[in-house]
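Note that this complex is displayed minus one protein chain, with the remaining chains in position.
== chain A ==
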């Protein structure tokens, strides 16, 4: 155990890389989710088609397969990424596809009268989104987004298989050098758990703020509808 805890530099470096990947991947996923989610709520069929294409392809694929594809296959046709960039891209594109479904569902879940009111008030499409639909949809998006960011954090472990030294790889290295299998892998799991709990606290805080902003309360336990609309934690009642 002492050997395992003695190499805290490696643990910290690994944990930091995991956190970095989570934040960068999360930022990319959020941007993609908003763009493609709004595309999915569009009036034009071809814009909605764009959304389907993106969502079905990237949601249908395993993140690890995407990463291997970016890492091994694309350089052969001339697209070269650093490992870090390939990892952020794979994670962001995959979770972004789940997020796009959440955004689309949330926008559609805003009461129809709100939309009709914006039309009656002669809002431009931009004002409609920015001032009325998104602020209300945002409160619905937050709980599933919270699940997704934890899924993303868990997904970062795949980078250990392409040579980045994240928390998982660090635990494997430390296990190799110290020979203390139980301690090394237990510490890794506990650190992941701590990171997940921190993310959860952050999401809870954001949820409370948004609820206060809109002056409403959401149910504390996830309902079947929230769990239902997708794979791990991706969904919204719509």
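The working rule: contacts are C-beta pairs under 8 Å (C-beta built on N, C-alpha and C of every residue); 3 or more make two chains touch, one makes a residue touch a chain; residues count from 1.
Note that contacts and distances are computed from a predicted model.
Undergrad: From the list "Ectoine/hydroxyectoine ABC transporter permease subunit EhuD", "Anti-sigma factor", "Aminomethyltransferase" or "NitT/TauT family transport system ATP-binding protein", give the UniProt name belonging to the chain omitted from this structure.
TA: Missing chain, per its UniProt entry: "Ectoine/hydroxyectoine ABC transporter permease subunit EhuD".
Undergrad: Among A:114, A:127 or A:181, single out the residue that touches the unshown chain.
TA: Of these options, the touching residue for the absent chain is A:181.
Undergrad: Using the touch definition from the top, which of A:61, A:83, A:136 or A:178 touches the missing chain?
TA: Counting the whole complex, the residue in contact with the absent chain is A:61.
Undergrad: Touching the absent chain: which residues on chain A qualify?
TA: For chain A, the residues touching the absent chain are 56-57, 59-66, 68-69, 72-73, 76-78, 150, 153-158, 160-161, 167-168, 171-172, 175, 181-182, 185-186, 188-189, 192-193, 196-197, 200, 221-224, 226-228, 230-232.
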